[in-house]
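To start, the structure itself, in C-alpha cells.
Every protein chain except one is present and positioned as in the full complex.
So that you can tell them apart, the chains are marked A and B in the order they are listed, and the count of residues begins at 1 in each.
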Amino acid sequence: MSLVNIAGLHKHFGTNHVLKGIDLAVEEGDVIALIGRSGSGKSTLLRTINGLESIDKGELVVDGTAVHDGKGDLRALRQKVGMVFQQFNLFPHLTAGQNVMLAPTVVKKTAKREAEDIAKEVLLKVGLSDKFDSYPDQLSGGQQQRVAIARALAMRPKVLLCDEITSALDPELVNEVLAVVQQLAAEGMTLIMVTHEMRFARDVGNKLIFIHHGRIHESGDPKTILTNPETPELANFTRAVM
Amino acid sequence: MFVQFTTWDIVRNLLEAGRWTLALSLLAFMLGGAVGLLVLFLRISHNRVAQAFTKGYIEIFQGTPLLMQLFIVFFGLPLLGIDVSPWLAAALGLTLFTSAYLAEIWRGCVEAVPRGQWEASASLALSFPQQMRHVVLPQALRVAIAPTVGFSVQVVKGTAVTSIIGFAELTKTGSMLANATFQPFLVFGLVAAGYFALCYPLSLYAKRLERRFHVAR
Partner (left out) sequence: MAYQFDFAPVFENADLLLQGAAATLGLTAAGAVPGIALGIAGAICRAWRIQPFAALFGVYVEAIRNTPFLVQLFFIFFGLPSLGVKLSGWEASILAMVINLGAYSTEIVRAGIEATPRGQLEAAASLALSRAQTFLYVVLRPALARVWPALVSQVIIVMLGSAVCSQIAAEELTFAANFIQSRNFRAFETFFVATAAYFVLALLVRQALMRFGQRVVVGRPR
C-alpha cells in the first residue's frame, strides 16, 4: 500500500466543481510537484491532503489514517501530514523556537525538554540554530519560511506538503528555502509541492503532475514530460511559464 | 425644615454618590466581562444553535435602548417572583448590556487574527480549544485591550441611566440636589465634571494603548 492514496476525490466550492475525481498514489520518498494554472485546483488538492479543505466525495488514506467522503479523524491525519504555507503563517507572538515547540508539546504532550531538543535539531537542519529566540518579525522572509518548515518537521510528519512556499519571497531569498527542501528530498522525505519553480520541479522531483480543470491531465517523470509533453495543454502551460 | 446647602455640601454629597457610580461601573464591567467571554466562546464556536442564539443576544442589546433594558429587568424580575431593588436591577441590566458589547468587540478582535493562523495551527493538528488558547486568543488579546478600555467609558456613562429606575448614583443625587438647592447649573456642571474625571483618564489610556499597539505592529 502506498503512503498516500487518493481515490475518486471530488470537491465543490458552491456550484464550482473544483476537483473532478482525482486518483493519486504517493510512495514513500516520492517528491511530487503539482503544477497547473491558477484556479486549476492544484492548491485545493494539496489542502485536502491534510484536511484544510473537506472532501465531498472520495477517499484519502495517509499511512493507514483514512478520510472517507469528508469524515475521519482530521487531527490524526494532520499528525502525519505537515504543511508549509505560501505566507509562512508563523505565530507572531511566539519565538522561532516556541513556534516549533508548540505542536509537539500541546498535541503530542512531549515533555518540554525533549521538545526543546527537537526544536534545536530541526532549526539546525534548516540552518537557523542561532535564531531560536528570535520573533518572526525579526527574521527575513526566507528565514521565516525555513522556521515554518522546521515547525512542520518537528511533528515528524510522514509527508510534507508545500503550498507555493517561495511565491511570497523576494527573488534573492528563494534559493535558501529551495536548498532546504532539496536537502529534505535527498534525505528521503516524502514531499508534495505546489510550485511555480519549474526548474526545481524538474531537478528535484521524481514525479510531475499537471492539473487542468480539476483533473490530473498529465503526469510522469518530470524531465520526460516537460521536454515532451503529450497533451497540448501541458505544452501550452510549459511554454507560458518556462 | 429648610436646609441651606453650601457648595461644599453639594460637592460632598456628589462625591459620596459618585462612589456608587464607581462601584456599579466596576461590578458591571467585571461581571459583564465574564459573561461576555462566555458569549464570545459560544458566538465563535462551531455550534450553529449557539452561534444563532448569541448573535441574537448581541443584536438585541445593541439594538434597543439601555433604559428599556433596565425597565424590562426592573419590571420583569418581580413577575418571576424575584424581589428587585434598583441596585440589583441596575447591576443586572448593565452587566447584560456590557456583556453583549464586549462579546462583539472581542469577536472582532478574534476575527482580526488572520486565517493563515487558524490554518497553520490546524495543520499542526491542534484541536479547536488548543488553537484558541495557544494561537488565536494571545493574538486577539493584544488587539482587544485598547477597545476594551475604551468601552469601559461607555459603561461608566451607562450607569447614569440607572438613575431613572431610582438607583441613587451620581446623576440621581445630582437631580435631587438640583431640586433642593435651586442651583441646577452648578449641580449638573459638577455632576458632568465628576463623570469627566472618571472617564477622561480611561479615554486617554485607551488612546495611548491604541497608539502603542499601532507602533508595535
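In this section, a residue touches a chain if its C-beta (ideal position, glycine included) is under 8 Å from a C-beta of that chain, and two chains touch if they have at least 3 such contacts.
Values in this document were obtained by computation on a predicted structure and should not be read as measured data.
J.: If you put the missing chain back into the full complex, which of the shown chains would it touch?
T.: B
J.: Can you say which of B:37, B:141, B:164 or B:180 touches the chain missing from this structure?
T.: Considering the complete complex, B:164 is the one touching the chain left out.
J.: Tell me which residue among B:15, B:30, B:60 or B:112 touches the hidden chain in the full complex.
T.: Final answer for the missing-chain contact: B:60.
J.: Contacts of subunit B with the missing chain: which residues?
T.: Contacting residues on subunit B, toward the hidden partner: 60, 63-69, 71-72, 75-76, 79-80, 153, 157-161, 163-164, 171, 174-175, 178, 183-185, 187-189, 191-192, 195-196, 199-200, 203.
As a convention for this text, only the chains that are shown with their structure count from here on.
J.: How many angstrom lie between the centres of subunit A and subunit B, each centre taken as the mean Cα position?
T.: Roughly 46 Å, centre to centre.
J.: Touching residues of subunit A toward subunit B in the complex: what are they?
T.: Interface residues on the subunit A side: 50-52, 74-76, 78-79, 81-83, 85, 87-93, 102-103, 106-107, 148, 151-152, 155.
J.: Hey, which residues of subunit B end up touching subunit A in the complex?
T.: 114, 116-117, 119-127, 130, 134-135, 138-139, 142
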